[in-house]
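Shown here: the complex without one of its protein chains, the others still in place.
== chain A ==
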Amino acid sequence: MEKRRSLFTDSPLKKKLLPILLASVFALTACGGQTTGGHTSEGNAGSGSTSAQGNSTQAESPATGGVINIAYPAKAATLDPHTTTNASTKDIARQIFEPLVTLNSKYEVVPMLAESYEVSQDGLSITFPLRKGVKFHNGKEMTADDVVASMNKWLKVSTQGKANLSGAAFTAKDPGTVVLTLQKPSLLTLHILADTAPFPAIMPKEIIEESGVEAVKTFIGTGPFQLEEWKQDQYVHLKKYPDYASRTEASDGLGGKKEALVDDLYFHYVTDESTRVAGITTGEYDIAFSIPFDNAEQIENSPDVSSFVSEGGMTTFVFNKKSGLFSNVKARQAVNAALDIEEILISAYRDSRYYTLDSGLALPNQSDWHSQAGKEEYNQHNLDKAKQLLAESGYKGEEVTILVTRDYPDYYNAAVVAQQQLQAIGLNAKLDVYDWPTMQERRKDEKVWDFFVVGFAVRPTLHQLPFLDSRGGYPGWTNSPEIDKLLDEIQSAPSIAEAKPLVDQLQALVWQELPIIKLGNRVNMAAVANHVQGLQDVIGPILWNVSTTKK
């Protein structure tokens, strides 16, 4: 799935001008004698772990109470996580709602509202005994009926349910147990159920039934925070839910023990990135998400604030395999041979702390899926080989169009450097630049582009990367029966361990067929006030177990 910051609604004009201006005025005043704390938060880009660095490690006995004000970049259309994959919905909804199973920090499936789970011998049913004593925010205890209603609606309306679990159904075995019955066994089912967007939130049966197939209008979950007020386009106010029933295992990623340590959380919608930066440095906000890399230094030099990096997924070039030059695999291989990936990433992300060079489709710490197979094809920067492959492809000097948006400066900067590198092998590359919604529209037309630059968020399985499967119809139109076959074989493998050789084969094949070129993994950057402790991130922020010493 694509990087979902697409909805962070900074306009292109501001994106271009404001950070530069603010950075320069801050730089000017810094010369005027402002003291700097001198501490630098260590990014975790190199380690690949999901937890925060800098100030954000959990204190031994965390403070309780207080308020945390968050500057959040994108406005949510709904807080119902069933109906959209937008990050603006997911990041808030995950504090309110909980699923049956979730992901730990290694992206492995662990139970949440389910006490445990058991897959049948034939793989056609999964039984979930439910935890007892879990109460919804309206005070009602959760039962199998609520779970069945919620999960069946999710199967019916969510993109994940429809794409991966067609024909599946949940039934109540008894008031404390639900059973998922599947049409065919799949190694991925539990990962899909644990996915973070559109995540299968459990809600009271009455609310689900009242909503039909639409998004719910009342937001009652079982999570550590409950919705207090949602002021459209302004802020979302969450309050600690005092009767929250936590798991007892140690916290790990989205799983384990959860505790609302602060009384109130405010997500303020602050679409302008300069305003988020200024707001966190003055103490107006305690956490600010989506900080531009241009401001990293300023945040790190600020005495009361630290930077916080989390895994942001991968940045890629997606080829048009249906029409034009790159329908020929030799031409795709020529581009891959030509690229100096490091040069591209440094211009996109400014500092080697903010990206990692990695050829794997999954992150290194996604132990179930990460593979190094085919890495010899990655980051070759071999111009002679590239020129030879280009000649073999029958290229006659026609124009090659790189589709890109300036709404995300990293994509744009990557495209500019790639254009120069490709011109060096005689490829007549030009940039076609649009705002993000226009680019989304144009890439549907195979006649007008040759490759585009885009990011993909971290996903629990490889199958959820939309560009792999030919049957998905994702722009770029991968057409590889071999890749499809491997995807199917992995899905029907009896266990993750037995699927591992197939994952290696798939990874190697992707570097041969090149439906995309993976450039590297990037981080997302946030800024956190030093009085805030314990912030974590697994495909989005985790705000339980977060405390503040500011009262």
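Note that contacts are C-beta pairs under 8 Å (C-beta built on N, C-alpha and C of every residue); 3 or more make two chains touch, one makes a residue touch a chain; residues count from 1.
We take it that contacts and distances are computed from a predicted model.
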{"item": "Protein name (UniProt record) of the chain left out of view, among \"tRNA 2-thiouridine synthesizing protein C\", \"NADH-quinone oxidoreductase subunit K\", \"Sulfurtransferase complex subunit TusB\" or \"ABC transporter permease\"", "value": "\"ABC transporter permease\""}
{"item": "Of A:H268, A:K387, A:R406 or A:H463, the residue in touch with the unshown chain", "value": "A:H268"}
{"item": "Among A:T85, A:T143, A:S211 or A:N301, the residue in touch with the chain that has been omitted", "value": "A:T85"}
{"item": "Option touching the unshown chain, where A:E284, A:E343 or A:E489 are the choices", "value": "A:E284"}
{"item": "Where the unshown chain meets chain A, residue by residue", "value": "1-4, 6-7, 9, 11, 14, 18, 21-22, 25-26, 29, 75, 77, 83-86, 159-160, 162-163, 197-198, 232-234, 268-272, 274-275, 278-279, 281-282, 284, 434-435, 437-438, 440-442, 464, 466, 472-473"}
